[in-house]
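Omission of a single protein chain aside, the complex is shown with its protein chains in their original locations.
Up next, subunit A:
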Amino acid sequence: MKPFAYQAPTTASDAVRQVADDPDAVFLGGGTNLVDHLKLGVARPGALVDVTSLTSAEITERDGGLLIGAGVRNSDLAADPRVRERYPLVAQALLSGASGQLRNMATTGGNPLQRTRCVYFQDVTTPCNKREPGSGCSAIGGYTRYHAILGASEHCVATHPSDLAVALTALDATVHLLGPDGERTVAFGQLHRLPGDRPDKDTVLDHGDLITAIGLPDLPMARRSTYRKVRDRASYAFALVSVAAAVDLDGDAIRDTRIAFGGVAHKPWCATRAEDALRGQTAGVDAFRAAAEAELADAAPLEGIDGGNAFKIPLLTRTLVAVLRELTGVNR
């Protein structure tokens, strides 16, 4: 581990300035991802700027929705009665992730900014374009069980590990930022990026941008929502695939729906094609399956030393169908 300086400014704007002024500085939140990367030598910053107490740790009513301070711990967010009642998919996503100890540390602002996950990214002895641009991608042709089937590039096939981010993508939440030039907002679905030829960049944030809060919209259909995570053991595992979904039903007719996928792309995957395919349809298993197939038409599974990840296509199809059956109560 490379030695680093630890800085604890007293205001968020000071923190932003300290990071913006030092290309070698990074923010420290709950540290549940960054500290691992420091130990592994994956992250080698010169300075950590602690922001854990510089943003709000409150959840407040805002415009019919909720404003979640970036400092709210994952465990507190999952336990909030308003979140559980009005946005059950958020609570479920949080509780399906990590462990109790990690959720007690991890913050709302930090969770979506976890780096994408890949065993080769985490192993400094193997080439990785994300860690060392231009060195190559070891995952292609390697261990691909947890890797992407959507939106990958020849430079990177890693997936984003956050469960919360999938739920926030489905809800079309709002990211509140404080940057060197002041405050601004970004739609949650625009926060993360596909790897393209710059897999070193996971998000659209600039150096020094600090997430101060996440806004959940006034979205009544979110009361009928869920998060389904499919994984290799019952807890404490990353998603093979996951589905966050909400449905607005009028009888058997689907008035509107929100769907996002996890475990399949470099970013939480907003399933707009599936949403479009379902809107206005009568709920039914054939329609659910057709929606999944529409979304996965361009899926490109990977071969690999472990048999590859083509299984994710039928797995995600079946999982989406099961989730929509559950949310609509329609089993035919």
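Annotations
The criterion applied here is as follows: a contact is a pair of C-beta atoms (placed from the backbone, for glycine too) under 8 Å apart; a residue touches a chain by one contact, two chains touch by 3 or more; residues count from 1.
Everything below uses one rule, namely that contacts and distances are computed from a predicted model.
Entry comment: the absent subunit's protein name, as recorded by UniProt, is "Xanthine dehydrogenase molybdenum binding subunit apoprotein", drawn from "Transport permease protein", "DNA-directed DNA polymerase", "Xanthine dehydrogenase molybdenum binding subunit apoprotein" or "3-isopropylmalate dehydratase large subunit". Of the candidate positions A:Leu28, A:Leu54, A:Ala173 or A:Val230, contact with the unshown chain belongs to A:Val230.
Touching the chain that is not shown, out of A:Pro45, A:Gly69 or A:Gly142: A:Gly142 (per the contact rule at the top).
Mapped onto subunit A, contacts with the missing chain fall at residues 1-3, 41, 119-120, 122-123, 125-126, 138, 141-143, 230-238, 240, 305-307, 311, 314-315, 318-319, 321-322.
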